[in-house]
Every structure is written in C-alpha cells, then in structure tokens.
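One chain of protein is taken out of this complex; the other chains stay put.
On to subunit A.
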Amino acid sequence: MNQDWDEIKRLAADFQKAQLSSTLARLSERNCVEVVSLLLEKGLIELVFTTDGKEYLTHDQLRKEIEDELLVNGRINLVEVSKILSVDLQKIQPIAEQIAAEDNKTTYILGQLLSYDYIIRIASEINERLNQNGEINISELTGAYDLPSDFLLHEVVEKNLGRIIFGKQDSSNPRLFYTPAFISRCRAKIRGALNGITRPIAVSAIISQIGMPERIFFSLTNDVSATGTMTSRSTGAIYIPHIYTKTQVEWVKSFFRQNGYLEYDSVTALGVGDTKSFIQKHLSGEKLTFLNKCVVGQRIIDQIESTLEESISTSSFLDISTILPSAISEEDIEKLIQVVLTPSKQRLTQIFSNLIVTTKYIDNLLKPVYDIADINAKNSVESGAYQKYIAEKTIKKDVDMDESVSKGGDKREERRKKAAGGKAGGGAQGRETKTKSTKKHQRGGKGKDFDDSESEEETQNITSKKKSTKDTQLTLINANDIKKEIKVTLENDGLEDLASEIANYYQMQINKYAHNKAQELYEISLQNSMQNRKQNHGALQDKLNNLLNDIRLYEKGLKMFSSVDVQIQLAKYLLKTLGTEFANEVAYYVALESDLNFASSLTPQLTNEQRNRIAVECEPTYKQTLTALNKSLNLSVEEFLIAAENMLVPCSMIAKKIDKKKDKQIILTHKQGLLDQLYKSTEPSIILHVACLVIFTIATQSMLHASGKFVLTILEFLGNGYLSDEDYSLLMKFHELVLKHFKSDSEETRNEINSKLDEIIPKAKDMAANYKKIGKANEKEE
C-alpha cells in the first residue's frame, strides 16, 4: 500500500517536473510565422509565398526549382510549374522570362519554356515523320506539338534543315516540306496516270484515283511532261490528253470528208464544248455553212445548186430532202434553201417546206386555175355579186368617212396619204390607177365635182381593199377549187401532199387576180353603160328639144285655122301624140335616173298610170315638175310647153332657144320629109294626107300636125285661097275617092276606085310636089 503511495508521490513529482521544465528551445510554428512576417514587413528579407501560404521560397530557390523542372521535362508549361511548385503563376512568369533572357539555349514561348534539347528532339521527330509521310506541313505539326507554326517553321524546322531534318522546302508554300523521294514518287504516279488517260477526265477524279493532295498534283504536273493539257489549275479542271484531241479532230475531219456535213450533236458527243468554233478551227480549209444543228460543206451546197439549176431549167421541182443526208433537220433544210436560193433564183422558184418548186412549174400548174378565176370573175360581175360587194364596201367606207370626219382632219389626211401610197404601189394597184386615168379622160366633159367624188371613192376602194382584204374580201375562188384543179397534175408528179399548201398559198393571189379581173370587167361594163347613158342623155335632150320645137311649130301651124273648134281638136291631138311622147321619154328617163326598182320592166311606151306612178316614186328633184308635166297633158299646148321646159331643168338638159332661122330650116326639112314620104307611099289615104300636109306647109310656111281625120278640114282651109280651083277640085276628088275606097264593100267598086285613084295619084303627087305659093302670090295680088 505504501509502495503505491510512494509511486503516487513520485508521479506527482514527475508531474511537477514536467510542468516546471522549461519549454523547448525552439520556436513554435505560430511564432515562426510571426517572426517571418515581421521580417518581411521590415523589408529585411524577400520571399515568395506558396499558394497554400504554408511555405516560403527565396527567388533563387524558385528559379532553381524551375530550371530543374525544365531539365527534367525539356519543355514546361508555366501553369503546370505553378501547380507543381505551388507558387503563383505571376511569380513564376517573370522568373521564366528571366531564365529565357539569360540563357539563349532556353526559349520562352506562349507561357512555356523549352530547352534546347527539347527542340533538337522535336526536330528529329519531325524528320522521322517526314521520312514516314514523305511530306509534312507545318500546320500539322502545330497541332501535334501545340506550338505556334511560325516558331516551328523558323526556330525548329528551318534551323535544323539539312542538319537534323532532311527534306526540301516547297518553293510556293514555305510551310511545306518534302523528301526528294516523295517528290519523285508523286511525279511518277502523276506521269503514269496522265499517260494512261485517253479521254478528258476531271482533275479531281485523277487526284482521288492516285491519292495525292491536289496542290502537290498541281505543282508537279508542270514538271511531268504530260501528253495533254489541263483546262485550268483548279479542282474543277479537266485534263484533256492530246491523243484525245487528236482522235476528235481526226474523227471530225474524216467524217466531214466522207459525208460533206457534220452534226453538232455528234461533235458534242465527242466531248467538245464549243462545237462551232471547234469545227471552224479544225476544218479551216473548207468553206463551211453553219446551220442550226449541223455544218455543211461546199460539196453539198454545190450539189444542191446544180440540182436546183437543173430543175429550174427543166421547170420542174426539187425535193431538197431527197438529195441531202437524212441527218439534216427540216429547220436546217430551210436554212440551206435560203443559202442556196440566190435572189435571182428566188424569183424563179417557190418554196414549200423542203420542196423548191420552180415558178414555171407552178405557172403551168395554175394556168387552168386562172382560167377558172376569169370565169368566176365574169360570172360574179354579170350576176351582180361583185357590184353588191363593192356597194357594201362603199357603204362601209361612208360610215368610216363619217366617223373620221367627226374625229377631225388628221385622220382624213392620214387616209389621203394611205391612198397615195396605194396608188403608188405596184402590181394590182398599178392597174387600177391606170383605169382610173382613162376614166377621167373619158368623163372629161362632166362636172368637176362629180369627177372628184368619183376619184375619191376610187382611192378609197383601193385602200379599203388593202385594209380589209381579210374581213370583207369577196371570195371569187376558194382554196378547194384550186386544190381540185391542181391535184391531178400534182398527183402525176407525186406531189399531191402539196396541193392544199399551194392552193392556200395561191388562193389569195388568185383571188386578187380574180378581183382585179372582176374590177376590170365591172369597170368596162360601167364605162359602157355610162357612155350609153351619156349618149342617151344627149340624144334624149336633142329628141326632147326637137319634140318641143315641133310641138311649138305645130302649135303655130294649128293657129292658122280660124275655127276655134278645129284649133282645140288639133291641139288635143298634138298633145296626145307628141306631148305624150315627150312626157313618156322624160318619165322613162326619170325612172331610170331615180333607179326605181320597176324601171327595168318599163318600155319607153308608158301609160298614163305608169307616168303618174313614176312621178310619185321618183326622186324629189323630179317629182314636182314631172307631176306638173303629167297634168299639163290635159291642158292647153302653151301650158304644156311651160311644164315641159320646166321639166328639162332637173333632167340637166338645156331647152334650146327659139331660133327663127332654124325654124325655117326645120320646116324645110319637114317639108322635104313629107315630100319623100309622099313619093314613097302608095297608100292613097296616106298620099292624100301627106299631100295635104305638104301643101299646107308650103302654103302657110308652118307645120301642121294632124291625123287623117283632119284632111277634109285642111282641104277646106287650103281651098280658101291657097289652092287654085283646079288643084282644089283634084284634091277634093282624090279625097272623095279615098273616102269611097274606105267605104267600098265590094271588090269591084274597090278596083274601080283603085284604077281611078291610080290615075289621080300621080297628078296629085305632082301637084303637091310642084305646088308653089300661088295662094300667097294670090294673096299678095289681092
């Protein structure tokens, strides 16, 4: 127990000792930190803290440690150094720069330190790589070594070129290096590839085939004496071997030489792009004609020309497609035709697709057609269809003219110009102009106004014809007729296919021809009728004048009779005969002039009703006067004369002035006429009648118009002082005999009378013929 307590005591003593023993003669960490920080504060030492703050380094130590790291690795990244040494990067960087600056074998780049050994090492690595690949690009190395390409190029590769790295620097791209073996290998490959090619091949295809970077390919192709050319120095280029071009050219030449033509398509199929220039270049010696799809040599053209000339000279036709190679298209044939047909030949030919038909052939072909056209034209004019057509056109023109007038002067002027152009135009129009001029000449006597309007109408017709051929053209001959006519001839020549084509082509022309013909015919007929009308007009005028004059003279004659009764009777007769004749003539003329629709059915002999009807329906200019004339027929001679003279005015006739001398002349001729009649006639009654009239005329120096009814009255008048008793009794006897002759029933008495008359007639004739104005002399004597 005590022993335990002793031990306790000893332990207590130990405890005290432990407590009292002075603390070790060393600084605790806390104190050290404090001491160091105090020293730093006072600037007595310079230290570098580690990143965890637990350690300090002197600058020298840091530099030494960095150099150690560099020695070990050859290449160190400052970031990694800062991690390894747990020193802040900012502290390391200046030291690294310092190292690089002081030691020229060490390089500081991109936050990395490189030792000289390291550079040597990568240079040899690069050399190995170069030997392996044959070619090396700095940019590849940049990736592999994570160093800037400029550094690699200038510091590593170029410096060691020829020492460690054995290769050749590319002249165009300094970043490329090759081994000479690689270059010659590539060159051999390229040469092989290019020599093997016989047709154009895209460069890209060649490159992919020989497995070579394109830039090497392009830089080496020049060295390789290739048997071909490259279109450009890019991947899109095409390599064309000379042999290919040569075969192309040979093919083109031989084909052309053999066939005389060359299709573009077949040349394009050879792989030639610009066929035309290609052909031109390689067939430069030949005279070529370029068509749309092929080129044709002079030989074929000569052939065509000679055949064409032959067909022209034989006036037949030529199907060009038969003498041309089948490869030439329709279009090209047309072009060829254009080439071959010189203007002089063109005049002699007509083209229908591939067919060159000589005009002579066509003329022959169409001769019967023209005959038909003539006939048709004639028919149409005669049937009036053409006139109708012209009339319709004129109506249309009038409408047009009205419009243009309302629109203003400009258009009219335009039309005038057009008309002038129409006249100047050749061909069919020329003919028209001619006819017009003759017409003018013929109508010289007419009023100027009339002529002008006519000519204007004429020109309008021309223009309208030009203008409206398509819409209002009267078809005088249609295509089918032509076709029918020419088909037979064509079938003989095996050209029936062309029938409708030719027919359509010439239809217009023939139609025009027919129109001209119709126009011509129409104008001729028109001229004829015009001439007739003019003559008629003149004749009528004369006739009417004569009639009027006669009436007037007769009226004078009837005034000789003292008896009013006789006068009235004579006047009535006069009006009934001559007056009615006059009225009939005038009315007929008016009916024609007014274009009354029944005019054609009339004859110059009109009834009273017909005259009245004309007067009602005729044109207003005539209406009044004609009605008056009709009325005056039932009135006195004086009134009739006035009405008749009025009537002449609207009929554009001139009433001749009363001329005494002429009257005498007329009376003389009248007398002569009567004497002739007297001699000629054998009928006793007429002889008696005429003899009375002659004697009256001579005796009174005035004419008498009287029927046989008035013979007795005349005789009585003559007996009263104009005739000698002897003559008077002779005539009275004659008169009695005539009366007896009319009244006699039996043959005997008639014969008896006839014999008596035969005796008396010559006497009476002589008496009448030799009658001289005894009466007058007697009167004078008296």
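Just so it is clear, contacts are C-beta pairs under 8 Å (C-beta built on N, C-alpha and C of every residue); 3 or more make two chains touch, one makes a residue touch a chain; residues count from 1.
Note that contacts and distances are computed from a predicted model.
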In UniProt, out of "Ubiquitin-fold modifier-conjugating enzyme 1", "Electron transfer flavoprotein subunit beta", "Actin-related protein 10" or "Isobutyryl-CoA dehydrogenase, mitochondrial", the chain dropped from the view is recorded as "Ubiquitin-fold modifier-conjugating enzyme 1"
Would you indicate which residue among A:I8, A:I84 or A:I323 is in contact with the undisplayed chain?
-> A:I8
Selected from A:S21, A:S326 or A:N770 as touching the chain missing from the view = A:S21
Contact set of subunit A toward the excluded chain (per top definition) = 1, 4-5, 7-8, 11-12, 14-16, 18-21, 23-24, 27-28, 30-31
